[in-house]
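Shown here: the complex without one of its protein chains, the others still in place.
Then we have chain A:
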């Protein structure tokens, strides 16, 4: 009983200790009824988990998309994003944290891949986070770097929940004191699968293409970080990413999906190289120092 209410999104789910739904109707009992009743309870727990994950997943996908929209309003590759955009992203990430924490107990161990299909949101999240990282550093974040970030997001979701609980429910002081030590031992986190990462990267190329198009149209230059020592720009980066995917062996698990994403990536690369060509040819006709008047659109004042 202790901590049941508090830990409603933690232990309770892990034990699958939800009240069992009453049978639909009174069915004549026979020799097999008890067996089927046992199986029903197991299946119900499974369906409940899947539903919870699916709901959180939809929300995480939507939030990730919003982060990407915010990032598309950035105008240059720079360590420091405009403050308002950074703030938008931080808010969304905090919300994602809470959602991840809410489903973390449901996707531990064997269940992680069991519900992989309900967790497609992670692909979208990878897309948002890799894009975020690219805009800040002009580098591609590796899977080994990204996994701890997502795990950390999950953990932060738990912390936030704790604080809220601690403030609002003074009556349950005793159990709230037990809580942190419990969680410190084993906070369940949501990990990334290889597929989440790979397919997220594929989608990243699309975002980079969009970003390259907007920035080159507005600034007359190919996006590039001032700090990048070798002076490579986004055309170069797109080529490198394209080559990266072309050289990877075909992933046989979901062949058609892989081929589809690869084709889209090819198109994105070609769109960006066309941009590079256009700038080279026509960009020189632009008077030196000429900058389009962007005061109104360049600095996004209103979110969304």
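As a working rule, a residue touches a chain if its C-beta (ideal position, glycine included) is under 8 Å from a C-beta of that chain, and two chains touch if they have at least 3 such contacts; residues count from 1.
In the analysis below, contacts and distances are computed from a predicted model.
Not every chain of the complex appears here, and the one that does not is recorded in UniProt as "Translin", selected from "Alpha-1,3-glucosyltransferase", "Glutamyl-tRNA(Gln) amidotransferase subunit A, mitochondrial", "Translin" or "ADP-ribosylation factor-like protein 3". Within the whole complex, the absent chain has one touching residue among A:152, A:240, A:263 or A:278, and that is A:240.
When the full complex is taken into account, the listed residue touching the unshown chain is A:140, out of A:140, A:159 or A:264. On the side of chain A, touch with the chain left out of the figure occurs at residues 21, 23-24, 27-28, 30-33, 35-37, 39-40, 42-44, 46-47, 109-110, 112-114, 116, 137-140, 142-144, 194, 198, 225, 227-230, 232, 236-237, 240-241, 244, 247-253.
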